[in-house]
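Note that one protein chain is taken out, while the other chains of the complex remain in position.
For subunit A:
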Amino acid sequence: MSDVMTDRRPRAEHPGGTPLPVSLRQARLPRWTPAALALVSAALGTGIGLVGGLDSRIQWGLIAALLFIGGTFALAAGVEGARQAKDRLATSLVWIAFLLAVVPLASLLWETVARGTTVLDGFFLSHSMGTLPDALPGGGIYHAIIGTLEQVGLATLIAAPLGLLTAVYLVEYGRGRLAKVVTFFVDVMTGIPSIVAGLFILSVWILILGFGPSGFAGSMALAILMMPVVVRSTEEMLKLVPNELREASLALGVPKWRTILKVVLPTSIGGITTGVMLAIARITGETAPVLLLVWGAKTINGNPFEGAQQSLPLYVFQQWQQGSDASYDRAWSAALVLIAFVMILNLVARGIARWKAPKTGR
């Protein structure tokens, strides 16, 4: 508040005070000033970077950013006054925060696409590593794709029905203590680190029950990670279903379970599908539990219940660990396939959400 009060402009209504200002409009910088300043500071940053022989482009960017912030603030403080200068400072900081975030994220996507397309072809998608030595070029991700699809599929088969029913319980039946406790633990479960879920299955399935590594062990850990996400999103969607629909159905004498199955769920099916698909996208990229439970095979293993399998994220990690140029190429290409898979799932899921959004009558 104090900033508003300490306005140095003379006030017209001030009784017996300073005379009226000639114009009520304050001096403003021209509209193109920020753009011009941005250009100038970018040029200066590059210049200083070149002259000073700074290796890292990050430094050039930092210098340019500092110049821009300082320049805008000084100029605005001189021409427009302290309040406007602060406003401009905030604006430039917000813009810089935005650019600061865009640069690494754009670079991440760019690097993955640029380096990922080097060995990505039909052969890469349709062959496994087999007995190929890791340092040699060749090989592919067919076994990893099969593993990922099977593990994620099994995890979805476990987690989606359980999550859906839990959400139905919380929204349609849950009133008492149990519902509160379940809600709380769903929240807690959302925050479980993936490696801890992996350790849990490791301790039960492999250390205590004595099973070996398998795709199914991995899918159990993935299901633990997926369940709370499904519950959360389904719950939100069920809450959006207008109560009038339920009441109308119940008033016609339809049993509650049929009301849920035939009225509530069909109304919200779009949103539920979206939630499940987003959850699938999330667990597809999980590496840590797969590392602990599936171990990673080099050959095709189509049976998720027996023996080590491969999965795309784990393949990326293992190829990176090999540390040769050929394996780096494979890692990037597999990363590109993985990112494309996840992104497509996301886009389709959000498309469904928009297309099937429950009509709330407005």
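To be clear about the criterion, contacts are C-beta pairs under 8 Å (C-beta built on N, C-alpha and C of every residue); 3 or more make two chains touch, one makes a residue touch a chain; residues count from 1.
The rule is simple: contacts and distances are computed from a predicted model.
Visitor: Have a look at "Cytochrome c oxidase subunit 1", "Phosphate transport system permease protein", "Multisubunit sodium/proton antiporter, MrpF subunit" or "Aldehyde dehydrogenase (Acceptor)" and point out the UniProt protein name belonging to the hidden chain.
Guide: In UniProt, the chain that is not shown appears as "Phosphate transport system permease protein".
Visitor: Which residue, A:Ala43, A:Ala135 or A:Leu165, contacts the hidden chain when the whole complex is considered?
Guide: Among A:Ala43, A:Ala135 or A:Leu165, only A:Leu165 touches the chain that is not shown.
Visitor: Give the residue, chosen from A:Ala27, A:Ala135 or A:Met343, that touches the chain omitted from the document.
Guide: The missing chain is touched by A:Met343.
Visitor: Out of A:Ile146, A:Val186, A:Val294 or A:Ala326, which is the one that touches the chain we can't see?
Guide: A:Val186
Visitor: Which residue among A:Ser41, A:Ser128, A:Ser214 or A:Thr287 touches the omitted chain?
Guide: Of these options, the touching residue for the absent chain is A:Thr287.
Visitor: If the missing chain were put back, which residues of subunit A would it touch?
Guide: On the subunit A side, contact with the omitted chain comes from 1, 3-4, 54-59, 83-84, 86-87, 89-91, 93-98, 100-101, 104-105, 107-108, 111-112, 161-166, 168-170, 172-174, 178-179, 181-182, 184-197, 199-200, 202-204, 207-208, 224, 227-228, 231, 247, 250-251, 253, 255-258, 260-261, 278, 281-282, 284-288, 291-292, 313, 316-317, 320, 328, 331-332, 335, 338-339, 342-343, 346-347, 350.
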